[in-house]
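Okay, structure first, notes after.
What you see is the complex with one protein chain gone and the rest in place.
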Amino acid sequence: MSKILIRGAKVLGGEPQDVLIDGETIAAIGTGLSGGEGGPGADGDAPATVIDAEGRMVLLPGLVDLHTHLREPGREDSETVLTGTRAAAVGGYTAVHAMANTFPVADTAGVVEQVWRLGKESGYCDVQPVGAVTVGLEGKQLAELGAMADSAAQVRVFSDDGKCVDDAVIMRRALEYVKAFDGVVAQHAQEPRLTEGAQMNEGTVSGELGLTGWPAVAEESIIARDILLAAHVGSRVHICHLSTAGSVELVRWAKSKGWDVTAEVTPHHLLLTDELVRTYNPVYKVNPPLRTEADVLALREALADGTIDCVATDHAPHPHEDKDCEWAAAAMGMVGLETALSVVQHTMVDTGLLDWAGVADRMSARPAVIGRLAGHGRPLAAGEPANLVLLDPAYRGVVNPAGFASRSRNTPYEGRELPGRVFATFLRGQATVMDGKLT
Amino acid sequence: MVEDRSNPEPGSGDGTPSGGQRAEHAAPARAVLEAPDIARVLTRIAHEIVERAKGADDVVLLGIPTRGVYLAQRLAAKLAEITGRAAAVGSLDITMYRDDLRLHPARALARTEIPGAGIDGRLVILVDDVLFSGRTIRAALDALNDIGRPRAVQLAVLVDRGHRELPIRADYVGKNLPTSLRETVKVQLTEEDGRDTVLLGQKPGQGDERTPAGQDRHTAPREDLPADD
């Protein structure tokens, strides 16, 4: 059995401790571990690997992303399951949910099993496919949700992400139907008529730039409806990439009622605003769009107080040519897996809004619960699976997309200094990343 | 107004990099013509024009901005005194016809004002303050060509400082002033500068040699330094 000893790691940001990994599980956490601990049969044989965390690095459970676009099958020019999971590992993730808007759409057991199998083969992180709510994401007919749930992929999260399930009856049926297997519908909240031709957040900046606006109400009206629908049918609903202060208020209200509503926020909506669109650089084009400073501050506060349950990357790779053009012609989306933890440290930890235990909750524990993902987001304790990320919060670096593990480079942070670096990632005791590099 | 980026100080008419003050710092400028001299010289030129143009009936005086325009107006007044008839006077901006446009930032234009009767068949007398390389007059001839067909074109200047680069000569010269390329000639007129004088100065230090690049666009430069400067 291979053993790994991490010396002097701040477990969940607390006092430095030693952590011993034995095989696929955490064998012991304590001070002054030598490697001999860890239960019967561990008779003092020295660990194969010793990592010195220097009393400064932080150990968290491996991150879980509820919202990743791996693009395979269909758009392998922008990302594959292999390159996407490599990027995830570099970013500290041990599990990602692969969104369903592939070609073909992941709306059958066959497609979700294909993605699931490709994830198994990659070995860099667990890939949990998301199933489409409706056939072809067209919002008209429910996909075979039960078949996907029963498949080898064990799908529990269903989403038409990229498109809103805007038909109230279809949404109601989906919410009801997934109760049979404890599933959840993750809604991309975007009222389609209010966002026809939308290019950016509707506000002062869109008025000046002459770009068609994407109003906050187009998100909020759908969230309000879906909260009420979920409450009515007694199901749970998850809100994807919540982006406005008004949406925060709605979710806060729903939670105060005790309804089972969860929400995610992306790293970019915690940091960037629509002022950046003044450059007309399509790298800032994303859906939902970058909002205002007031929205950013409300989102940070909501993530801190738990109104927003988790951070999800909405990692959306696009080939260079889809961004190397004028704004209106450009694709929407940003890559995010490799920068998410740094952005969260910058916006939430370094600002004092969240401690590292809070980060572990919002980026690992809660998304794993929402996705009903076994073996991830677990507490850091002896006997738990060794899905871990060791990060160096003191590190300062400038984002350089040329070094990305992702196949795409469409990051809005190029040239920006961000704090923190993933030093090592462990998937069931195996290091997928060591010293910041893929193993 | 927008300042020329290559030289924030307004230049003078002859290609000195700055106004008299800076030149005076380098070496005190010497007045070669004072106000009474300028008045006398213009009177003489006016008489010469009347004599050579046989009454100056069809003369059109076109000053080249900025100071050439004032000189043309003064000459017109003197012609009127002599002949008893108003003389046609106007201005001709040559900026768009310069041969060195691409060597300098784009310049503001000055006013071109052609008297109502036009220039076709008439005797046009171009008026400028300093004649130097001759390139300004070359541009002025091109500009005239686009406006009409004069019977003849003549040139009147207050000062001819030499160093011609084109086969051009003045028909009426206020003062011939042999200069070296190290020297500067600056004409000041009451209308623009508050006094009438012609100053001969030295260029500032060796390291600060300038081409006419440094001239304020709004006082359109008239003469260029020779190309080897």
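Note that the chains take the letters A and B in the order they are written out, and that residue 1 is the start of every chain.
To be clear about the criterion, contacts are C-beta pairs under 8 Å (C-beta built on N, C-alpha and C of every residue); 3 or more make two chains touch, one makes a residue touch a chain.
The definition used in the following text is that contacts and distances are computed from a predicted model.
Chain not shown in the complex: UniProt lists it as "Aspartate carbamoyltransferase", one of "Acetolactate synthase", "Aspartate carbamoyltransferase", "Trehalose transport system permease protein SugB" or "Amino acid/amide ABC transporter membrane protein 1, HAAT family".
Though it is not drawn, the left-out chain touches A, B in the full complex. Checked against the full complex, the candidates A:M171, A:L271 or A:V349 give a single residue touching the omitted chain, namely A:L271. Set against the missing chain, the residues A:V205, A:I223, A:A405 or A:L418 yield one that touches it, A:V205. The hidden chain makes contact, of the residues B:L103, B:A117, B:A152 or B:L166, with B:L103. Within the complete assembly, A:T279 is the residue of A:T279, A:N400 or A:T439 that touches the hidden chain.
Interface residues of subunit A facing the missing partner chain: 199, 202-213, 215, 271-273, 275-276, 278-281, 293, 321-322, 324-330.
The chain not shown here touches subunit B at positions 1-2, 5, 93, 96-97, 101-112, 142, 146-148, 217.
Operating definition for what follows: only the chains that are shown with their structure count from here on.
Subunit A and subunit B have Cα centroids separated by 74 Å.
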